[in-house]
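Only one protein chain is missing; all other protein chains are in place.
A, B and C label the chains in the order they appear, each numbered from 1.
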Amino acid sequence: MELFLQQVFNGIMFGSTYAIVALGLTLVMGILHIPNFAHGHLYMLGGYITYLFVATLGLGYWPSLLIAIVVLGFVGIIMEAVVYRPLNEQPHINAFIAAIGALLVLESAVEVIWGPQGMRVPNPYPHTFEFLGIIMSVQRLLVIFGAILLIVLLHLFLKKTLTGTTIEAVAQNREGAMLNGINVNRVSSLTFFISSGTAAVAASFIAPIFVISPAMGAIIGMKAFIIVLLGGMGSIPGAIIGGYFLGLIESLGGGYVSAAYKDVIAFGALIVIFSIKPTGLFGKKEG
Amino acid sequence: MLSVKYLTKNFDGLVAVKELSFDIREGEILAIIGPNGAGKSTVFNLMTGTLAPTSGKVFIHEENITGLKPYQIVKKGVARTFQTTSLFDQLRVIDNMLIAYKWRTRLGFWNTLFHTPAWKSQHDQAARNALETLDFLGLADKALAFIPTLSQEEQKRLAIGIALVCKPKLLLLDEPTGGLIQEETERIALFIKKVRDQGTTVCIIEHKMQMIMGMADRIVVLNYGQKIAEGTPDEIKTNQAVIEAYLGGDVHA
Amino acid sequence: MRTLKCSSLGIALAFFTLFAVFAGGAWAEEVVIGYTGPLSGPAAQYGRDCLAGVELAVEDINRAGGIKIDGKAYTFKVASYDDMIDPTAAVNNSRRLVSREKAVAVFNPVFNTIAAMMQINEQRGSEFLMMAYTSTPALDKIPNQLTVAIPPPFAAYAIAFADRAWEKGWRKGAMVVTLGAYGDEWRKEFRRVWEAKGGEITADQPANYYTETDFSSHLAAALATNPEFLLVGGPSDPTGLVIEQAKNLGFKGGFMMVDQAKLNYIVDVTFKGDITKMNNVWGVVRTLDLGVHSETQALIDRFVQEKNIKVPTSENFLNYSAMRILAAAMVKAGTVSDPAKIKAAFNEVLPLPVEDNPIMYVGLQGSRLLVQASIQFIEENEYKTPIQSFWWIDDEKELQRLVDMQPPEHKVHRRILPLEGYVMK
Partner (left out) sequence: MITKPLHTKLLYGFILLAALLLPLYVPDPYMFQVVIMSLIFAIAVLAMNLIIGFTGQASLAHAAFFGFGAYGVAIMTKAGISFWLALPAAASISALIGLIIGPPALRTRGSYFAIVTLAFGVIVWIVAGNWVQVTGGHNGIFGIPRPTPIPIPFIGAIEFFDQPAQYYLVLVFLLLTLFIMHRIVYSIFGLTFMAVRNNEPLADAVGINTFTTKLISFVIANFFAGLAGGLYAAIIGAVSPSVAAHLLTFNFLIFLILGGMASLAGPVVGAFAIPILMELLQDLGHFRMLFFGVLLVATIIYFPRGFVGAVRQLNDKIAARRQAKS
């Protein structure tokens, strides 16, 4: 029973990371219809920016997190403008190839600057304690509650602010929004800023517990991609539920069935779900 | 030849078509008219298998074809066009025709791979047929042209041609003149009559009243998914329910 | 004008070459040593460490004037290409090294790519010596006359760990080892050895150390079976993380690390020198204890200064050694171009003088270079005296002969732990 609870706790923590990363991606995919396969690599870069400010420049954890959000946000804006905007009229598969190019650039740039070895960001809250037989650490709780806070803030932003509703308008009808005088390019930039910024938050939360390495973005990027499609492109609840779902499946499947085949369980579940419901759990028909 | 019996379609609780019944008789031009959103295109989609009806049935010559897939219904001799001009616009005119002729042939993988005698004869037959139909359409000289180089009228014509190439018994046309100017519309109307005279029954959805009145043998009028009138053009012109339905609407659209 | 310039340059060059040929031994010829391995991507650090070892050895040899064969002097040059562990790329690189750059030996540090390279290294006309840095025993089963495997087979470490763990009275162990060819075999081998002794493996929870960022769910599942020790390891950085996470989850037992993870790297880099975080961890001997301290320290310093490596590891050292042995074998064989003859000379030159090479390679058997597998423990917050295990012998007399070769100031414990299939009869 304790083991089960421990695995659930771990699953929720994984799920929090997945949910935040997928959240950023679902905005880009749902609103701009860009298959940003390099999203995981933005997350990776977020980890390194945090490292740069915390470990190398000696700034505090929280200021570094804020800086990482801003820096990544601008990286996202540049990426949208340089890589994806020229491809607006091209088929999706071209944007997908461009995304592979972009992720190669990000990964090798980080490798050139920081080297290929793994690195650690000092943990600001290393304290661990036991609760109901589950061993927790403050940083892990921070990941979980930070994720919830972020989700709430993002929701409020999209629903209650003018800028947020503009984004939603573009999501629903790009041409219509353009006719109504909304600057679609600005909205694209803004969406990428938010998307990359949230990836940076996820990375900054996680960095102190884990090792950061140039390769850390590839797998989580692919998983986020899958979560987004599973939850329905552009669906925020879909991304969140999908994220936690995948986190729990991995943690329990890995703990109880087979660690080597843990990803098989997750990916297999995906195939089964899609073959029963071809447009995903919360998906609308693709236009 | 084709009869629709008590056809009903609900979309998420919204009734698009309700208890609709009518017949299409051999050799006639039947028009289905009605205000915007009356469910005309939905009726077509139900008849050709694009949508599955909530209830009701469709028969061809007494054979129940409800629930069949579109590509199966084509093989029963029912061909259709779409409201927005729908073509294989990345391909050439002749290719469009050949694709539509494919189901009549046995040009499958193995025959194609080995260029069997059957392949040769059927391939020639398909090409001959496509060219004949293009000739009939007046597009013979455009056979090798790519779609975007065609005029709008030519595209509309080709769209009908694609449906015609397999010589269907029944042709369903969904606003074949939408977006065309008067002169072009008249040419298409003449063309449709020519199709009927060649022995193909035609069922047509149209907004342009003038054209319909001059062309149709019979008219079915829909409003809110229900049949409100059926009869010859003259009967329809004087039908009270029809006039009310169109009141405020634009009869001459 | 232009043609005139070109032709005059050509004539000058021809004269120069002629002169060089006449002058004979006065001009050193360059022998190319090839390297293909992961220089980018997830395994890049490992690939670069191996390359650095070869490079430093070449620089050292060249500094000392290169090698002399029949009075003719040769210097070395390393040509390296990235293969990202792709067999296609590794084979392309080997072809390029051998046919374009005339390399006589090619180093590679990953079994998957080595297996593909071993399909072409005996091809007539383009032979090369496969310098294989892999501890995977599968390599020894591939018939190949032109392969030299550099590290000891990892089964030797598995036996050494199992041996000491059994002595300590431990009976139950769990494994959280990296996924992949290497990790899979380690797990299989350790289980075999441990269960043969009568021990129990309570849980096997492999994790991908390259892509996984959190190991807590693997560890939680493993620790729930109450093991006395954990076998962990993969690349050093995540291995340190695994140990830290296991301790955070309340695990008080011992750790063993597979040979890819390095004790001193984790202590110095991952934990910034805090050895207490590595208490009760066993692993492959730290770099300093690979040989006599004074000699080893000197080489460590040179890796730090010249190759800019923060914490040199056995990857650096063993590849360094292999390159030194290769050069010596060339001298002995009297050729820099015949791989078969060079390989045949390996046994004659071993062991090398300790000032050339601090690691005690004593011979070559089949494809495998013979060197003891040394393990070490961090207990009571300090490095304990390492244990050398001799895995290719099974009698005391041979042990004594080998011990006599080693410099007496090298402080170690020694054991004979014969490995099936490797003991010479």
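In the analysis below, a residue touches a chain if its C-beta (ideal position, glycine included) is under 8 Å from a C-beta of that chain, and two chains touch if they have at least 3 such contacts.
Small disclaimer: the values here were computed from a predicted structure and weren't measured.
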item: Neighbouring displayed chains - absent chain, whole complex; value: A, B, C
item: Listed residues A:V71, A:A98 or A:M119, member touching the removed chain; value: A:A98
item: Residue of B:F88, B:F136 or B:F191 in touch with the missing chain, whole complex considered; value: B:F88
item: Option touching the unshown chain, where B:H61, B:H115 or B:R128 are the choices; value: B:H115
item: Options C:R100, C:K197 or C:K272, residue touching the unrepresented chain; value: C:R100
item: Interface with the undisplayed chain - residues on chain C; value: 39-40, 81-82, 85-89, 91-93, 95-96, 98-100, 111-112, 115-116, 118-120, 123, 126, 136, 138, 142, 179-185, 188
item: Where the missing chain touches chain B, by residue; value: 48, 50, 69-71, 74-75, 79-80, 82, 86-91, 94-95, 98-105, 107-109, 111-113, 115, 123, 126, 162-163, 166
item: Interface with the undisplayed chain - residues on chain A; value: 35, 82-83, 86-87, 90, 92-94, 96-98, 100-109, 111-112, 222, 225-226, 229, 233, 260-261, 263-264, 267-268, 270-271, 274-275, 278-280, 283, 286
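Convention: only the chains that are shown with their structure count from here on.
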item: Chain contact topology (line, ring, star, complete or other); value: other
item: By number of C-beta contact pairs, the top two chains; value: A-C
item: Chain nearest the global centroid, as defined over all protein CA atoms shown; value: A
item: Chain located farthest away, centre of chain A as origin (C-alpha); value: B
item: Distance from the mean Cα position of chain C to that of chain A, given in whole angstrom; value: 38
item: Inter-centroid spacing, chain B versus chain A (mean Cα positions, whole Å); value: 48
item: Approximate Å spacing (C-alpha centroids) for the pair chain B, chain C; value: 75
item: Residue numbers of chain B (touch at least two other chains); value: none
item: Residue ranges of chain A touching chain C (in the complex, touch as defined); value: 2-3, 6-7, 10-11, 13-14, 108, 111, 115-120, 128, 130, 135, 137, 206, 209-211, 213-216, 218-220, 250-251, 254-256, 259-260
item: Complex interface listing, chain C residues touching chain A; value: 40-42, 44-45, 48, 179, 204-207, 210-211, 213-214, 216-218, 220-221, 224, 235, 237-238, 240-241, 248-250, 270
